[in-house]
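The complex appears here minus one protein chain, its other protein chains still in place.
Labels for the chains are A and B, by order of writing; each one numbers its residues from 1.
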Amino acid sequence: MDKDSKGANKEKFQRVHLQEDLGEELTRPQLSYWKDAWIRLTKNKGAIAGLIVIVFIVLLALIGPLMNDYSMEEANYDAAYLPAKVKGLEWLGLDGLQTYEVQGKSEEEALKRGLESYDIEEKYVENVEIVQEPSEDNDNYYTVAMEVDIYAARGQEDSYYWFGTDSMGRDLWTRIWKGTQISLYIGILAAMIDMIVGVLYGGISGYYGGRVDNYMQRVIEVLSGIPNLVVVILMIMLLDPGLLAITIALTITGWIGMARIVRGQVLKLKNQEFVLAARTLGANDKRILMKHLIPNVTSVIIINTMFTIPSAIFFESFLSFIGLGLQPPVASLGTLIDTAFDDYRVYPYMLLFPAVIISLLMIGFNILADGLRDALDPKMRK
Amino acid sequence: MDSILDVNNLHVTFDTYGGSVQAVRGVNFSLNKGETLAIVGESGSGKSVTTKALMGLVAKPAGKIPKGEILFEGKDLTKLSNKQMQKIRGKDISMIFQDPMTSLNPTMKVGKQIMEGLILHQNQSKQEAKKRALELLQLVGIPDPEKRINQYPHQFSGGMRQRVVIAIALACNPKVLIADEPTTALDVTIQAQIIELMKNIQKKMETSIIFITHDLGVVANVADRVAVMYAGKIVEIGTVDDVFYNPKHPYTWGLLGSMPTVDSQEEKLIAIPGTPPDLIHPPKGDAFAARNEFALAIDFEEEPPMFQVSDSHYAATWLLHEDAPHIEPPEAVKRRMKGFSTEGDNKNE
């Protein structure tokens, strides 16, 4: 017994010889940079939600216009100003009923004036409600809300306009998704410009350094001293509003931020050993820039590009809103919102749908960009 | 000897995305009055976390002390509320940080930063505090304190800033001073000055010092006792003589072997192979086994207990077990051990 345990102990206290690389093996498995970033991204619920929203909107923008038979430009004045109506979603308020607020000395008079001015037969009025009793403030007028089955009143009982129609009776579902396509196109275009012009400019400036860098930086300094807004407005006035003008305006101003970031990164990277090593091995400038530096600045480029897209979408809609954007009959989310402002007090659905879509799109891109930044650059994570 | 601080079976964990990191896994030591205890170990060995725990500065909510006690003058610091701990921090126990370039508030005048603790803990008036701050600046060897007291940290060099940090730490005559790698971020010549300063101050004020470092040269110079930490545990502890002339733990051998000496130009430095273990899933048995060229089979099965070598010297390695084969430290380490003894002799002259 005693001998046995002693023997076992002997065994236990034998020396064990290590394999050379055992120590390394026992450390945690090293994930590649991109795999690690991907894991961090998928753990970020906000970013994934943003991605889903974007994919959903992009898909609808592509297939939405094909989902019904209405076309983008076909006007149908009989069907003007019809609110949203969706089969099966009436309970959500998408029931095609339109509420008009009308005023009159008495309830009856208000109603009568309403029917006349909107050209509606009384039998289509479903509901009448007084929203404001007469008082000093409103010169003793009644304000009456009358709810009308406007589809029936216009003889469109069998039609379903999912997002309603505009003043010319055009289907807003089709127009809004086509408009979303344009907005997305602008966003992607801006991103491309950023990637090409900004990366090249910043890369060259940072890589060559010295006098080249100095001159290139002076140009950037002057350009960035000029408010973007001013440049864009001047360019657009010069070129006539439209897609081309917006494209050129974005080309002139959009890449500066990217150029600065890339230059900073390149400056930081270019003195690091692996670039020196490539140099001593005889790699030429172009090769070093393409094979070594660009892959290393990829993450900042991706992050910055992702922030460019929403700001370009915003800028286009903003320009359209002040009348410098796309011109009819082309529509973007911005122009649709701009038109909706003309009569949204009576027809709020015209504003609501494009407003919600552009907001979701912007939120989606912004939180995805935030998530990407956190995932790709843990140092920047705050 | 009277101990002023006793740490028993201290555990510290941090919750991370990957799981719970067991940064400190059962540390025991005591600090005697007026002595300097050096804690050495590589990055991530848990030495800084241990001192954070002593200060009650383990970052909540991620950091926790699930087990163990820190007895300071009979009180268990781990049980104190944040409010009670505030009264001890800076007054009884204070701390010197690693990087003087970042450890001073850049927008507050140096004098104000020194006075803050005095006003807080000793209810001094502004005048009294200012007088004391001037004294302290003088004490830590900053020339022209009258002028310096109204300057901002960026107007000081790195070494001078570290002197200011020391002045802040000493402001309330603390009983325990924790120095977390106070010289790592400094130039070699400045390092020596700061070490000298700390030794002088200890003589004058009789403070107990815990000196965290990974620089064994500094240890030999300042410490009375040394604790070697690896993977969240103390693997060897003893007087400087014990650990430097008679090291028992293979990890300590590794540390000594990886240290350059002046007269050892002929030999290479010996690197310890591999990297420290993952403390989310600490290995079974001795955490050092995987990197230990003298590992025994049992090292992979069971954790070694603390074996007593002498009254003051303990080490946690199965090599000290009676059944273990007798293994001599590698030749290079032996030569270094000799080197220390001659160095020590020179110093005594």
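Here, a contact is a pair of C-beta atoms (placed from the backbone, for glycine too) under 8 Å apart; a residue touches a chain by one contact, two chains touch by 3 or more.
Heads up, the rule we're going with is that contacts and distances are computed from a predicted model.
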Task: Name the absent chain as its UniProt record does, using one of the following: "Cytochrome c554 and c-prime", "Peptide ABC transporter permease", "Segregation and condensation protein B" or "SbsC C-terminal domain-containing protein".
output: "Peptide ABC transporter permease"
Contacting the left-out chain in the complete assembly, out of B:Met55, B:Ile70 or B:Ala332: B:Met55
Query: Among B:Val165, B:Ile237 or B:Leu255, which residue is in touch with the absent chain?
result: B:Val165
Field: subunit A residues that touch the omitted chain in the full complex
entry: 46, 221-222, 225-230, 233-235, 237-238, 240, 310, 314, 317-318, 321-324, 337, 340-341, 344-345, 348, 351, 355, 358-359, 362-363, 365-367, 370, 382
- request: Could you list which residues of subunit B touch the chain missing from the display?
  value: 55, 57, 82-83, 86-91, 94-95, 97-99, 102-108, 116-117, 120-121, 152, 154-155, 165, 168-169
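The rule is simple: only the chains that are shown with their structure count from here on.
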Query: Just curious, how far off is subunit B from subunit A if you go by their C-alpha centres, in Å?
result: 53
Statement: subunit A contacts subunit B in the complex at 9-16, 18, 20, 22-24, 26-28, 43
Statement: Within their complex, subunit B touches subunit A through residues 17, 273-275, 277-278, 280, 283, 290-301, 318, 321, 323-325, 327
